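Take this structure, written in structure tokens, and hold onto it; I'll ask about it next.
For this view, one protein chain was removed and the others were kept in their places.
Here the chain labels run A, B and C in written order, and each chain numbers its own residues starting at 1.
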Amino acid sequence: MKERKKFLDINPKIWGPIFSLVVIIVIMGIIDPGFIQIEFKDGRLYGSLIDILVRATPTAIIALGMAVVIGTKGIDLSVGSVVAICGAVAAVLIVETQLPFFMVVIVSVLVGGGIGFLNGIMVSFIGIQPIIATLILMVSGRGIAQLVTGGRAVSFDSTAMDIIGSGALLAIPVRLWIMTALVLCTVLLLRKTALGLFLESVGANAKASRLLGIEARMLKVIAYIFSGMCAAVAGMILIADVSTAEINRLGLWLELDAILAVVLAGASLNGGRIYLGLTIIGALIIQTLTTIIFSSGVPVEYNLIVKACIILAVLLIQSETTKNYVSQLRTKSLENRHAE
Amino acid sequence: MGVLEPVVDVQPLLEIKNISKGFAGVQALNKVSFSIAPGEIHALLGENGAGKSTFIKVLTGVYTRDSGKILFDGQDFHATSSGHAQTQGVSTVYQEVNLIPTMTVTENLTLLQQPKRFGLISPKRAKQRALEMLERVGLNIDPSKQLDSYSIAVQQLVAIARAIGTKAKLLILDEPTASLDAKEVLRLFELMRQLKSQGISIIFVTHFLDQVYEITDRITVLRNGSFIGTYATKKLPQAELIHAMVGKSLDELTSGSNRETSDSADDVLRIQNFGKQRFLKPVDLSIAKGEIVGLAGMLGSGRSELCEIIFGAQAVDQGSMEIAQNAVHIKSPKQAIDHGLGYCPEDRKIDGIIAELSVRENMILALQAKRGWLKPIPMTEQKAMVESMIERLSIKTPNLNKPIGELSGGNQQKVILARWLLTQPTLLLLDEPTRGIDIGAHHDIIAIMKELCEQGMSLLVASSELEELVIFAHRVVVMKDRKKVMELTGSDISQKSIVNAIAQ
Amino acid sequence: MLNERTLPLISAIIVLLLLYGFGSIAYQGFFGLRLAGYLLTDNAFIIVTAVGMAFVILSGGIDLSVGSMIAFVCALMALLVVKFQIHPVVAIAISVCVGTLFGTVMGLVIAIFKIQPFIVTLAGMFLFRGLGYVINTQQVKIDHPFMSSLSEFGIIIGQGELNFVAIIMILFLALGVIISRYTRFGHNVYAIGGDAQSAALIGVNVPWTTVKVYALSGFYSSVAGVLFAVATGSAYPEIGIAVELDAIAAVVLGGTLLTGGVGYVFGAFIGGMTFGVIQQLINFDGTLNAASTRIVIGALLLLFILLQKIILVWAKKFSAKGSD
Partner (left out) sequence: AELTIGFAQTGSESGWRTAFTNATKAEAEARGYNFKFSDGQGKQENQIKAIRSFIAQGVDGIVLAPLVTTGWDKVLKEAQRAKIPVVLVDRGLDSDPSLYVTSVGSDFTQEGAMIAAWLAVETEGTCDIVELQGAVGADAAIKRQTGFANVIENFSGMKIIASQTGSWSATGGKEVMESFLKSIGGENICAVWAHNDNMAIGAAQAIKEAGLKPSEDILIGSVDAIAEIFKTMADGETNVTLELSPYQGAAAFDALEAHLAGKDVPKRITVPGGLFYPETAAEEWAKRK
């Protein structure tokens, strides 16, 4: 009895996003059974669902950082530009220097963290509103990326990058491993220490948190650093994908997808709660939509309309009002049954 | 219950019939029925979490009721929102100050009823109107300043001024006196009587029984969401009232017991010439180990400010501070906590609770912050601590994971107290710690405070309740105009002496 | 006037003047009625959008759909005027109505389903852009004598010109200021932005006010769309990309808090002009390449904000001294 209760204690919110994702995939599976087939070919899994997972990784990783920032009542618009900068840095390092690969990774993640640090300082020490502070780097960041590469795309040959881009380990694409590892580390870091709690408390009420002895400002900075680092990792994966860092387009509009993923996970932009696992589900929902649109043959003009409509549908299904309405209907029908 | 409800021969203004309202895990109201006569002041009493505020919100349409019927003026009454209730003649001051902190006092007072000229709002007339409204509650402040530049007590008075200003047949006041001091309370009562004479009915929620006896005609008691009874105030002795509310008898609060000043010489805190420009004039104060120092004063006298600068929530610009005989410079609350201080702020909605987080999280946060993020308190330990606190302070919550924002006001206050008790500070600063707390718990909390200081903790308590200060303080510091004006010790402490000091 | 509430706006104005003064000293042709006229015209549609956005932000929300709305309205105008041969006046009326309607629908979704405005308007942003594509993916010239006469209309003042677009902008700015300060709706917007829960308890009809706010934003952004169509006499699907960010930035630069409830609609004008002046400073300099253009815009924004903060801190200190 007690165990059962514990199980039900899980925040009921988590079923919304999972339910939405499953429904979308099931509908697609009915329309086109090929969509849900997974084959084993050349030592790796192959199929639309795997594609979705693989394609979703960059967004999911960025969304992970975004979830933490949004949890502190912030927002990070600069991630798209950070992706470009870190991609550019990594590509240039690979092409122009003899640095070992792990150093390249470290340097670009540090660069990402450094940009996050600047965002964090602007937000929490100078007190600029997050959307504007990160807008500054969103605008100038792409310029910095252009400076790094001299304004052109940089292509490279690197086995390590190829492995990240398209390699597989135990039949599962390497980037899925990277994402899983990142998610696990983040979950451990946030939930097995008090960091997650502190971040959420800062997001929910920064003033009260400060009076509790929580270093609210420092925590915000940490959140932005983390977001920057996540964007850097996503940047590496994105350039590995095509062995080119095309800074003009790299990571463009990714911030919107990441924010969307966080919100689909049920988080409020007013801060206070961080849902890591669900954020990944949110990213998967978005990617599923994109993949469906691409493989369905809808004329390009309709891409956005389809996307908007499905997102709206998912949001409406998940909304409190709908849930209340449904539960009202249910109690009514129960009452009717009792009356009979 | 012994005392029967007197027969009301006039048609009641408001008739409540079998109102029920449940939240996930709590039945907040269970078939509540009573009625209110025209021109009556009706007390609605009960322990923290009894369902008073919920009742008020159901009545005014903020919550939808699960079942039941309400008749207002003989008509079926079904408010869909607070605004709707207002247009029907029910004006309400809810428990937490519910005004717009970012708007000016004038804008707050005239919202939705701004005087217009040529179809547009006339700021000049609005200000005039606001001044008139403030005048009625005896508040002399600049209405063109932002509301949140005033203390919570002033805000409370503004809220009352607003509610009175609308033309209503029924006025509902949910704990309006919680943060007011004696003078303001008198002023408010005068107003209530005036309204009553105009035939306006008032529902009045409070935890101060003296006030109940002073002003109300009848009393309705709720307990655990259930209706216990409606009584004529005059015919209900206090002991019976307490029994009705708590369900058991309670000893009288022991009075005047703390006179044996702790003679321990080691001061846990000593401040000298401690102050901040425009904020607080320099103060000298020392607090000994195991001592309770009370802070008395009028609205805006600087009590809260003193607590804030000691705790490092505000930077000081002059003076020195010693903690346990060591000179310290505290620049942030974190440092204060590291030095063994704790601070329970006055405005719980803004500075205290973290509404989205659960009761458990809210309670352990201060302790966790003290330990640092790397040493998380194991869940079992957390639960044990929180459960024991819930028990000790009799906090009413269905479970530990309920968001604190959904608790009743008094219970939120208890959680915040518990938060600081868990950190076991050497000096705890309490700003209006018993605000909105029911008599049973009040009793418990005073007992706990005494127990704590016997164990060696020191307390600095700012309170508008002189009665309570007199009961527990070893020493009372009287503040006026952001300045310390007097210090009373031992047998000098009495309500009268404090009032005199303030009046000087 | 100089109190805590007006300070951010005033410091924004001061910094704008500083920037303008700098440009006037550093570059020939910067100071003068000609560029002043150009600044008003060129930034008109951003400012009009930002005025609508200011209401949304003051109410504690956000509207990401404005850029797409502009594109959609232009496409609709082109469709009506060029394809259906409807007179531009009627076309303008229809387009503004449709835009307002779309805004209303977003407001309804936000108010009824209690979904966060960021996401609803993001969906709106996708949807309107998509609708724009569906109406027409080509570049269309909106050729009509009436449209040209509108765009040619102007009051010549010295070397400069106050043209139709700028005049409309000023009118709608004034309208916005009046609505926000002198109507109940305006005060209700501030109230729900300051504390929606309390506002509801005071009796403000929060859902209805929310709907009206998004309707108003839809209205203003469709007016901006019309202004764009008039100013260029053309429509193409990529109009107004990222305008939502510019508009938000303009509002915030004008001293409005994104958390809602604090700020002035007039700030939208100051913010919009600030953007315009920053861009013209870069244009007049004329030596920056693409990469440095972006970096300098970012740096100037940061500088602007920092100056504003410094003025704020300084003013607070000053007033502290003064009143003691």
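Assume a residue touches a chain if its C-beta (ideal position, glycine included) is under 8 Å from a C-beta of that chain, and two chains touch if they have at least 3 such contacts.
All figures in this text were calculated on a predicted structure; none of them were measured in a lab.
A.B. asks: For the chain that's been dropped from view, list the shown partners it touches.
C.D. replies: Result: the unshown chain touches A, C.
A.B. asks: Quick one: say which of C:18, C:241 or C:299 touches the chain that got left out.
C.D. replies: Final answer for the missing-chain contact: C:241.
A.B. asks: From the listed residues C:233, C:255, C:272 or C:298, report the one that touches the chain absent from this view.
C.D. replies: C:233
A.B. asks: Using the touch rule from the top, list residues of subunit C that touch the missing partner.
C.D. replies: 27-30, 32, 34-35, 38, 42, 45-46, 132-133, 137-141, 148, 151-152, 228, 231-239, 241-242, 276, 279-280, 282-284, 286-291, 293-294
A.B. asks: Taking the full complex into account, what residues of subunit A touch the chain not shown?
C.D. replies: 34, 41-42, 47-48, 51, 55, 146, 151-153, 155, 166, 238, 241-244, 246, 248-250, 252, 290-291, 294-297, 299-301, 303-304
In this text, only the chains that are shown with their structure count from here on.
A.B. asks: Going by the touch rule set out above, what shape does the chain contact graph take here: line, ring, star, complete or other?
C.D. replies: Complete.
A.B. asks: More C-beta contacts across A-C or across B-C?
C.D. replies: Answer by contact count: A-C.
A.B. asks: Any idea how many Å lie between the Cα centroids of subunit B and subunit C?
C.D. replies: Spacing between the chain centres: roughly 44 Å.
A.B. asks: Between subunit A and subunit C, what's the gap in Å when you average each chain's C-alpha atoms?
C.D. replies: Those two chain centres are 30 Å apart.
A.B. asks: When you check subunit B against every other chain, which residues touch at least two of them?
C.D. replies: Residues of subunit B touching two or more partner chains: there are none.
A.B. asks: Would you pull the subunit C residues touching subunit A in the complex into a rising list?
C.D. replies: Checking each residue of subunit C against subunit A gives 109, 112-116, 118-120, 122-124, 126-127, 129-131, 133-134, 137, 245, 248-249, 252-253, 257-259, 289-299, 301-302, 305-306, 309.
A.B. asks: Which residues of subunit B touch subunit C once you look at their complex with the stated criterion?
C.D. replies: 62, 81-87, 92, 94, 97-104, 107-108, 111-112, 114, 120-121, 123, 144-146, 149, 162, 277-278
A.B. asks: If you look only at subunit A, which of its residues touch subunit B in the complex?
C.D. replies: 9, 192-195, 197-198, 200-201, 204-205, 207-215, 272-273
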